[in-house]
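All protein chains of the complex are present and in place, except for one that has been dropped.
So, chain A:
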Amino acid sequence: MATAALLPVRAGTSPATESSGLSFPPVPPPPGGGAAVPGGWGLATLRPASRPSPGTVRQPAGPHPRSMEAFVNFTNQTRGRDRLFRATQYTCMLLSYLLERKTDKGMVIVKLKELESSMRFGRKLFRLGNMVHAMVAVRRTSQLPDLVLRLCLTASNFSRGLYFICDTVLWVKSVGLILDVDKQKWRNWATKCYYYSLLMNLARDVYEISWRMEKVAHKEENSSCCDEQDQDQICIDSEGLQPFLLLLYDTLRKNPPLLLDTMKNLCDLSSPLDRLGIYKTNPGVIGFCGLLSSLVGILTVASPQMKLKH
């Protein structure tokens, strides 16, 4: 069977570009610092021109190092900071698992577990308003022109919203504001909602991949790709799994945001699968997957072009 036959045929534009007008509003730049803003209130507007205003900044002579500035800009975003703490949390989980067998590392393990729980608690606190984000995302994605994308992303964001609600209830319980809450039941619900959200995200990724593979396949069919001189081209007329995998590899290689998103969602899947008892693993695997997913998350916050747009 030809590889091209495996792919669903769908004409039209890419689902990623169809909805380019529906991206989230940009995060305003972090407040503080910098020179006086022209037209704003301040001494610059009220002082004679002959005297330099206190708000005037003298430019430094040499080149200005940008690494600290980049870090400041990154941590000024809630998502950036959350990803850093998430990475720390899963690093602690992974390290405590790796050191568990070593008898002399008992104190280190205790500290790692304390740090992990501290990070988990802090992140829970700072996720309190995120259900609003999810609901706004639901409202946006429900207007997408592509039916499959609309379904996947709306369902994913809705599940994420429900997950945040369950998470809030769990936080309220942990703080001690409400005592009569079945913690296990709510945790199970939260995990289920998170799991469904990830499944919908993965369905969306599969849809995007299949669409792009189909596009590549058609392009290569039209330009009669089986040219022995061209080493970079992939021949799709041949049968079997190998050409399909080659085409998949080529598609993901040309679309880093799609590759990162798929990888992130697959890594994230390990935690709810384990917690729901669907596929039991160990804290080491969960820690490693969580760390990998967090690093991808950090990358998408630091380089927004790496984030998959809907």
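In the analysis below, a residue touches a chain if its C-beta (ideal position, glycine included) is under 8 Å from a C-beta of that chain, and two chains touch if they have at least 3 such contacts; residues count from 1.
The rule is simple: contacts and distances are computed from a predicted model.
Here one chain is missing from view; checked against "E2 ubiquitin-conjugating enzyme", "Peroxisomal biogenesis factor 11 beta", "tRNA (guanine-N(7)-)-methyltransferase" or "AP complex subunit sigma", UniProt names that protein "Peroxisomal biogenesis factor 11 beta". Residue A:H133 is the one among A:H133, A:K192, A:R275 or A:K307 that touches the chain missing from this view. Across the interface with the omitted chain, chain A contributes residues 24-25, 27-28, 30-37, 40-43, 46-47, 52-60, 68-69, 71-72, 75-81, 84-85, 111, 114-115, 118-119, 121-122, 125-126, 129-130, 132-133, 135-136, 139, 175-177.
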